[in-house]
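Excluded from the complex is one protein chain; the other protein chains are retained at their positions.
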Amino acid sequence: MTKVTMTVNGRSVSAETEGRTLLSQYLREGLGLTGTHVGCDTSQCGACVVHVDGKAVKSCTVFAQDVAGATVTTIEGMANADGTLGTIQQAFQDHHGLQCGFCTPGMVMSAAALLAENAKPSETDIRHYLEGNICRCTGYHNIVKAVLAASGQDASAVAAE
Amino acid sequence: MPKDHGIGASSKRREDVRFLTGKGRYTDDINLRGQAHAVFVRSQVAHGRIRSVDTATAEGMPGVLKVFTSADFSAKGGIPCGWCVTDRAGKPMLEPKHPILAEGKVRYVGDAIACVVAETLEEARDAAEAVDVDIEELPAVMDMKAAAKGGALVHDDLGSNLCYDWGFIEDSKAATDAAFKTAHHVTTLELVNNRLVPNAMEPRVAIGDYSQAGDDYTLYTTSQNPHVIRLLMGAFVLSIPEHKLRVVAPDVGGGFGSKIFHYAEEAFVTHASKVVNRPVKWTCTRSESFMTDAHGRDHVTKIELALDKDGHFQAIRTETYANMGAYLSTFAPSVPTYLHGTLMAGNYKTPNIYVNVKAVFTNTVPVDAYRGAGRPEATFQLERVIDKAAREMGIDPIEIRRRNFVQPNEFPYQTPVAVAYDTGNYQATMDKLVAMADLAGFEKRRADSAKKGLLRGLGVNCYIEACGIAPSNLVGQLGARAGLYESATVRVNATGGVVVMTGSHSHGQGHETAFPQVISEMIGIPESQVEVIHGDTNNTPMGMGTYGSRSLAVGGSAMVKAANKIINKAKKIAAHLLEASDTDIELKDGKFSVAGTDKSVDWGSVCLAAYVPHNYPLEDLEPGLEETAFYDPSNFTYPAGAYACEVEVDPETGKVTICSFAAADDFGNVVNPMIVEGQVHGGLAQGIGQALLEAAVYDENGQLLSGSYMDYAMPRAGDVPFYKVDHSCQTPCTHNPLGVKGCGEAGAIGSPPAVVNAVIDALQRGGHKHVTHIDMPVSPSRVWTAIHG
Partner (left out) sequence: MHNFELVKPASVADAVAALGREDAQALSGGQTLLPTMKQRLAAPAVLVSLTAIPGLKGIKASGGSIEIGAATTHAEVASGAAKAYPALAKLAAGIGDPAVRNRGTIGGSLANNDPAADYPAAALASGATIVTNAREIAADDFFQGLFSTALDEGEIITAVRFPVPDRAAYAKFQQPASLFALTGSFVAKSGAGVRVAVTGASEDGVFRWAEAEKALNANFAASALDGVSVSANGMIGDLHGSPAYRANLVKVMTKRAVGAA
């Protein structure tokens, strides 16, 4: 076992790992941060997306030891300092961008990465950027709407009264 | 002004806060002290005789506690089936034993042969690889029509692969055949309703926890109906009485039907935790879930529609082969029969209908209910054959439907397929749809597409479903081995807060938000004063769970019943406090008042009096304020609607793009419009997925070719448009207290024919007149092949 240290959600943390320990396992089992979900084993569903050094990555497809020392942000680190929902989280609630909640952490993390790259994405930009995140509940309508709203754009014109 | 609370308000979902901050508690998030991990050894062949299972090497590997084989379950029962269908001859269906671990034979790729329980997950995986299984491979039974006739048997002891041959209604066969003989026009369509993998984003998980101290068990599981699991597993599999067995389904990451069923892994971990005297956890990988979750659909159908010269439907006759897979999953036999045949009337008046279904065992994973369950299969064939008939007879597809609708003044309407629709207005939803979808502007849009070299098409269809499942006495006659009521306990605390304990289970539907809206409306207290508890057999009354769009219609009705008992009792308390007759007490906005006076007492004071009964009619009333009710519906509910889809087809590649989708639904009354619309959106995406993308494909040897997201195409954000949805056409259900019909499955039921009708329309308008049908998924290669074939 090898001790791996990272900065996760602003705190320096460490946990024991094997070579095969995935970042998702490190977070869930090593640190008890179970907000990061694992929905597949082929790097497709995106439920496990976290930020590593500011970039969205699929934590189930990265070895913990390979990113030792990195700065990681997970869904647990997305709320405001006072614990209230952050802008993207609040937009997801306001626009009903989640149902069962399982894909939600990955969706929020991907949406955050998108908005960091592109502050005012179009509907097409959003749909394209989320191609690595699968949701089975929402039909994506309200997720796209929530991301539009989180970027400060008017989502009220969107179809579906 | 839209309402900001109570029934009809789009209250924001309170459960979202935990899901958005990583604080959800899904089964895999639970880790019990001292837990061991289970990994199954699964069959890699579809059909074979087990010669030997050698566990010696695996048993000696690091961390291994025990390797289980079927011998460890010889004293236990099989996984039970919850529905027995009676065939055309009046005989019960063939029902094979469904062992927890394979006995003698393996019957599908993924069939569990053995299971390693070890200290860590990776140790269990390493050891599972070392279990040596010797299997004599047998020919895989894959083709339903061939299998129904004979050949290799999935279950040797049954003597046939034909589970049942069902006629509905057998007595109407002769009249239906006669109607075809005199028909002006007959349209025939052979089609496949493609096999699907439900793919809830949370894979299944089960943790068994036996306690020696109490000689009792807890099962944590990803279930839509923990009480049903407790009953089936306790009574039929492991012989554990209910009071010694607690089943907890915490936050569940989607179900879509696939988490209704009792799976062998649940019984395994429960039993194994006693044997190894440790909690035992099993987490399904996605690859394993593709192989072992019950699949959906998989019908092969021939449908014939007889019409008179004006396009009035005279008769419908169908023959369907329905895949059961290798074993009968919990509700499997009911899906192609009572959830399918009963819907063949659709929204129309067709005097003669005869449905024949042959259910067949094959060497594939069991097939059972998946969002819509039987009703999408009925809707698809009916709405496709109507479209084909309209084209053949030169009648506008909307007009032919209108001409055959059950008219608004004809309700209640008794169909020729047993069910009686209580209420509806199909002209109204069609009118709404025509406006929403801007059908008038279609020709211009088509011309614009043509300029880009794309073929544009428009597909329209209707749907009806029977949900709010179901009247227990009726389903009992039809073969259900369980009741289908729902329950609720409403507990009012001394300071006026309310807790609703429901047998319904929320795995995305938002019960924690919507149920309090109803209580808030009834009592006149803030929604925040009401909390919902669900998912734990230890603190909820016996209930049947959530599926079939039944939570609000059945579970909500139970809650209303219990809340009415509370209100009646509270009125008596208030009457005592106000020194009035309880018949004069009115409850409004959280206040009890004496009619015609200014005397009143508030909700909180009445609640306090119930628990601190100092000034209280103890001689007439028990203290406390807590009531339980069970509600058994007297009929199904019948949501219905009209859908329209516009597509562009790229004739060079065959790629279909959904340009727009409009859905006009009648769900009766609506408690939370935001949640209802979200349910429709999700259903539409699943229906579009079925129509364009998704297919569970086995090869002729029974290997699952689409066994991961690398080959099973899930709808992504870029595959769907913003949807236009509407639920303003409301004909409230006449037989439940809320007047609600249910909305969970509508989108998935109504959308596939709209998409396929649109694709065929595009190709027809584009001059490809020979293309009258393409089976789902209408993939680029299929469209291209159809054009060039």
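Which chain is which? They are A and B, in the order written, and residues in each are numbered from 1.
Convention: a residue touches a chain if its C-beta (ideal position, glycine included) is under 8 Å from a C-beta of that chain, and two chains touch if they have at least 3 such contacts.
Bear in mind the structure is a predicted one, so any value in this text is a computation, not a measurement.
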| item | value |
| --- | --- |
| Chains in view touching the one left out | A, B |
| Candidate in contact with the missing chain, chosen from A:Gln65, A:Thr87 or A:Gln153 | A:Gln65 |
| Candidate in contact with the missing chain, chosen from B:Thr597, B:Ser728 or B:Thr785 | B:Thr785 |
| Option from B:Asp54, B:Glu122 or B:Asp582 whose C-beta touches the chain left out | B:Glu122 |
| Residues belonging to subunit B that touch the chain removed from view | 122, 126, 129, 285, 287, 652-655, 693, 695, 697, 705-706, 709-714, 719, 779-781, 784-785, 788 |
| Residue numbers in subunit A that touch the chain omitted from display | 18-20, 22, 41-44, 46, 49, 52, 55-58, 60-63, 65-66, 110, 113-114, 129, 131-133 |
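As a convention for this text, only the chains that are shown with their structure count from here on.
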| item | value |
| --- | --- |
| Separation of mean Cα positions, subunit B and subunit A [Å, integer] | 29 |
| Of subunit A, residues touching subunit B in the complex | 18, 20, 28-29, 33-42, 44-45, 47, 74-76, 78-79, 85, 89, 92-94, 96, 98-105, 108, 123, 126-128, 130-131, 133-145, 158-161 |
| In the complex with subunit A, residue positions of subunit B that touch it | 12-13, 15-26, 28-29, 31, 122, 199-203, 251-254, 256, 285-287, 507-510, 674-675, 677-678, 681-686, 708-710, 714-718, 720, 722-726, 747 |
